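Here is the structure we will look at, set down as structure tokens.
All protein chains but one are shown at their positions in the complex.
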Amino acid sequence: MLRDALSKTTIYVALGIGAVLMLLPFIWMLLTSLKSGNEVMIMPPVWWPDDFKWENYKTAWEMAPFGRYLLNSLVVMVLSTLGELLTTILAAYAFSKLHFWGRDIVFALLLGTMMVPGEVLLIPNFVFLSNLGWIDRYEALIIPWTASVFAIFLLRQFFLSVPKDLGYAAKIDGCSDFRFLWTIMVPLAKPALFTIALLKAIGSWNAFLWPLIVTSSKEMRTLPVGLTSFSTEAGTIYELLMAASTMIILPMILLYFILQKYIIQGISKAGLKG
Amino acid sequence: MKKLTVLLTLMFLLLLVACNTTSDTAKETSKNASPVETTKEKETAKTEPAEPVEIEFWHAMNGDHEKALAKITDDFNAQNDNITVKLVNQGGYGDLSQKLMASAKAKTLPTLSQAYEDWVTEYIQNDLVADLTPYVENAETGMTDDDLNDIVDVFREANMWDGKFYSMPFNKSTRVLFYNKGLLEEAGVAVPTNWDELKSAADKLTTTKDGKNIVGMGFENGVGMELIMWVKQAGGDFIDEKNRKVLFNSPEGVEALSFINSMIQDGTARLAGEDGYMSGPFTRGDVAMYIGSNAGIAFVANDAEGNIEWTTAPVPDGKKKASAFMGTNVTMFNTATDEEKAAAWEYMKFLISKENTTYWAMNTGYLPVRYSALESEDWKKFIQENPEYGVAQEQFDGGFYDPRVVGAYGVKNAINKEVEFVLLGQKSVEQGLEDAEKAAQAELDKANR
Partner (left out) sequence: MERTTWRASIQAYLYLLPALVIIVLFTIYPIIKSLLISFYDDYDYFNDIVYARGFASYQYLWNDPTFHKALWNTFVFVIGVVPASIALSMFIAVLLNSNIRLRSFFRTAYFIPFVTSVVAVSIVWRWIFHTEYGLFNYVLGLFGADPVAWLTDPKWAMPSLIILSIWKGLGYNIIIFLAGLQNINEQYNLAARMDGAGKAKRFFHITLPLLSPTTFFVSIVSIIGSFKVFDEIYALFGGQPGPASSALTVVYYIFEKFYSEWEFGIASAAAYCLFIIIFILTLIQLYIGKRKVTY
């Protein structure tokens, strides 16, 4: 009994220390973002600010067009997610429920592309988009990201688990493939679609290298790209940098709190099957 | 059913197109733009647009610099009903150069941009920039000879290629010595005027005060970029522009780099490091002196408020007097329409008018680009009250501008990298200079093949 209690305590202590270490950067970020300049650059550090300088957020917000960055990030996130859902639903349905020539070859080819690191695509895509005149426009930020082999693979697995009989029954009832897909399969696949959408949304919100390369004006930057340029401008004014970082980090943490069940489920499912 | 699929895809695409509302105007204008033949341009350097024109000006000005630029631009827009100049901040110079390259390819160049001389050399080779000479010589809207000669010689010459103007000087700077009055007084150190004094001052000023470490001397992270100045001060040559050969790997070069390196290695000097720019640690009182661009004066003035007492002095001399005049110019791209170009020319003239270049200098720390501005009562009075702003112009004698050969930017970057290796203790001075010579020569050869 005693030994059990002791080992339990050890577990709690170990996990507790770990959790503190994991969260400390965020806590430090929040505290710093509310300090005055003199409280930031000081050794030994001041933990608790004398009074909360909420105006740091306002100052940071006004120093760079964060409103515009936010709008861009949202537009890109929403549209690329919607686009990916649409292309994924259609493609996954074809791969799981339709019989057609070349199906296995096409599917294998698509899976093969997953092995190629995205960095290989960077240069030709950049050249291609600049020839199209899409550089520094929403098209460049969104359209290349509206289809994902990984998402198609995930949803196909889900569609395959739907019993075949369901399809036959629907067909006999005179239901076309297309109606069957949207009225029966899609509602059934809601959890899987939700997972795909969530992973996509998080990825899109945090994406950096691509938006860095294809945007040039301030008006088109997304939040992460805007933040790095702000970090050059704000230099060593760490309270403002931390305020800006908080503004980018917080929405995702909130999203996580609201939807954590789905995110965790999605990742463990996607992870184990992939 | 098939129709439905197509319809959905179409709707989706439409949605995307509909969302692209911004920068449409900019795109349209650049689409209409066609390369104008130079002959036609010479005859008709049109001005005074009859219809509203909007032009973009890409720049890399931040903080107080950006504010001052915005003020001048607002004034211009208010005075010119039919011209709107839109400022587009591109971050730092590195970003600006990258974005310009990218948009040259995508045919979305702005009308105006800041650019270093060697960028312009490259743009000329690729036929991207407009020849400004017809605009300068235009009887109605051009500049008179007096007007032209009013521009400081070093700056005017830096903007001419084979007798033609391709840019106009805008934000010009040089290196000056910033020092913390209080710390120098306390240590009983006089303001250093030559290398030896600088070294001993740095040594004396490096102490610990109230548990805080103070370093005597500071250099910007890009100190390798200004190696040219140090080599010239040591009496050496840097680059042979005619024969495109780098010359800095010489005894003088070794002397120059060893001088900086010895201070860094014995801890009496530091680099800006993670602070990005020296203005941060300097105004916190962590560093007693530093050598940096006079364009930093506005930032230092801002941050020093209530922290430290400071001013500037000329950069200490080596064997020779040498100070590099740096900073960018404003250039015009030939992808713009005639109307846009005419509007841009009006703006360029406005930007460097006597009043505006004075205003610009007073609010940023950059140098006025006109003699008339430098000699004006306003400016003289201003530098009497704010002596830190007056130091840079004392360095006009011994002033030189950076080499303009194609690839100079790459050369400087390559040198900077190797200098960083040396200063961070990864390579010896000799090894670093040798590698820098190789890398720089390779850059030159590559750019001029």
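Labels A and B are assigned to the chains in the order they are written; within every chain, residues are numbered from 1.
Note that a contact is a pair of C-beta atoms (placed from the backbone, for glycine too) under 8 Å apart; a residue touches a chain by one contact, two chains touch by 3 or more.
In this text, all values refer to a predicted model and were calculated from it rather than measured experimentally.
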Check the options A:M29, A:V162 or A:V186 and report the residue that touches the missing chain.
A:M29
By the contact criterion defined above, which parts of chain A meet the unshown chain? Give residue numbers in ascending order.
7-8, 11-12, 14-15, 18-19, 21-26, 28-29, 32, 40-45, 86-88, 90-91, 93-95, 98-103, 106, 109-110, 113, 115-128, 131, 143-144, 146-147, 149, 152, 177, 202, 205-206, 208-209, 212-213, 223-225, 227-228, 231-232, 238, 241-242, 245, 248-249, 252-253, 255-257, 260, 263-264, 267-269, 271-272, 274
Residues of chain B in contact with the chain that isn't shown?
2, 5-6, 9, 12, 92, 94, 98, 101, 104-105, 126, 128, 213, 271, 273-274, 276, 286, 410, 413, 417, 420-421, 424-426
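The criterion applied here is as follows: only the chains that are shown with their structure count from here on.
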CA centroids of chain A and chain B: separation to the nearest Å works out as 38
Complex contact set, residues of chain B against chain A:
1, 4-5, 8, 12, 15-16, 19-20, 22-23, 27, 31, 62-63, 88-92, 95, 99, 102-103, 105-108, 211-212, 275-277, 279-280, 284
Footprint of chain B on chain A - complex, ascending:
41, 43, 75, 79, 82-83, 86, 90, 126-127, 129-131, 133-139, 142-143, 176-178, 213, 216-220, 229, 232-233, 235-236
